[in-house]
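A protein chain is absent from this complex, but the other protein chains hold their places.
For reference, chains read A and B in written order, and residue numbers begin at 1 within each chain.
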Amino acid sequence: MTTHAATAAPTEHVHRDDVGSRLGMWLFLFTELILFGGMFIVYAVYRYSYPLEFQLAARELDTLLGTINTIILLTSSLTAAMSITAMQEGKKDLTLVFLGATIVLAGLFLVNKYFEWGHKFDVGLYPQSPDMLAKPVGEVLYFGLYYVMTGLHGLHVIIGMGLIGWVMRQVAVGSVNQGSFVRLESAALYWHLVDIIWIFLFPLFYLLH
Amino acid sequence: MSTPLHELPDGHEVHAHKVTYGQFFLIYLGLIALTGLTVALAGIDLGRWILVSALGIASVKTILVLNIFMHLKFEDSLFRWFVGVALLILGIFFALTFFDYAFH
Partner (left out) sequence: MLVMLERTLGIGVFDPTKGGDPVLYQHMFWIYSHPAVYIMILPAFGAVSDIIATFARRTIFGYKLMALSTLSIALVGYLVWGHHMFTAGMSTESRFIFSLLTFLVAIPTAIKVFNWVATLYKGSIELEVPMLFALAFIFQFSIGGLTGLLNGALATNIQIQDTSFVVAHFHYVMFGGTGFALFGAIHYWYPKMFGRLYNPRPSKIAWVLMVIGFNTLYFPLFIIGWQGMPRRYYDYLPEFALYHRISMVGSWILVLGLLIMLVNFLVSLRRGAKASADPWGGVTYEWTIPSPPTAENFAEIPVMTGKPYDYSKYEKPAEVM
């Protein structure tokens, strides 16, 4: 069954496995899925327990801003996807344009978030505030979950921006190119997951009424 | 269905399947439309059904993003199995946890 294989000196080629690399990224995305999934379970249990308070609390959220942010993130997913097409066509500059657009849109999302949270802080709606502590417990839970989940999501947006920026640099210097761009695909996969998480966060927090 | 690989001059293989800008844009328009739908539905009093419809629409959007933007439709079927198992396990977590709370 086995043959005694004589080992030769290691060859010069670098081991490359694009399918493996993509699969590896998908496996990491599954861990993110469980991370956010767990929090969605917590949300689901508390919404089930406090349906009225969740509805009441949701009125404090700005639906328009949330919708705009959703569209911004969807557009950024579009540009990220298109960057791969551009790469496949060997158009380095167009790739960089699309990636840059993705980062700009992500930044816009964060700016909106900043205003959203800022407004809430001004109105006294932050954890441990006197207004918050006076609210019924169901609402306190809603806001707690709101801050934690959108906060963690925002953190992932920042990380995604960094990741895409890193890949942009590699595209610019040519280490990611038409013949080898699995890193670009992986970064885009991460970004799409960030988008998918928001696709669920949006209706569950903003569109409760 | 797995996408054909084509061999480059230096011997490596890359994905031959390319989604065009137009195809991506079409999917994008669908996603925007679904977003509009979900916002519109939120304004109507659907009672219990608002949750189901919101999650349903979100799921359709996710399926579009997964399959086209994330290329899942064009990858090896192994990838779809992996995603399926991951989603199944998440579903089981939801189901069993809720099973507990349903009887409290």
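Definition applied: a contact is a pair of C-beta atoms (placed from the backbone, for glycine too) under 8 Å apart; a residue touches a chain by one contact, two chains touch by 3 or more.
Note that the coordinates shown come from a computational prediction; the quantities given were computed from them, not determined experimentally.
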Sole residue of A:Leu141, A:Val176 or A:Leu207 that reaches the chain not shown, by the stated touch rule: A:Leu141
Chain A residues that touch the omitted chain in the full complex: 1-8, 10-11, 34, 38-39, 41-42, 45-46, 49-50, 127-128, 136-138, 140-141, 144-145, 147-148
Contact set of chain B toward the excluded chain (per top definition): 89, 92-93, 96-97, 99-104
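Note that in this section only the chains that are shown with their structure count from here on.
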Rounded Å distance between chain A and chain B, as computed from the means of their C-alpha atoms: 14
Residue ranges of chain B in contact with chain A within the complex: 8, 10, 12-15, 18-21, 24-25, 28, 31-32, 35, 38-39, 41-42, 50, 54-55, 57-58, 61-62, 65-66, 68-71, 75-76, 78-79, 82-83, 86-87, 89-90, 93-94, 97-98, 101
Complex contact set, residues of chain A against chain B: 16, 18-19, 22-23, 26-27, 30, 33-34, 37-38, 40-41, 44-45, 48-49, 63, 67, 70-71, 74-75, 77-78, 80-82, 84-85, 88-89, 179-181, 185, 188-189, 192-193, 195-196, 199-200, 202-204, 207-209
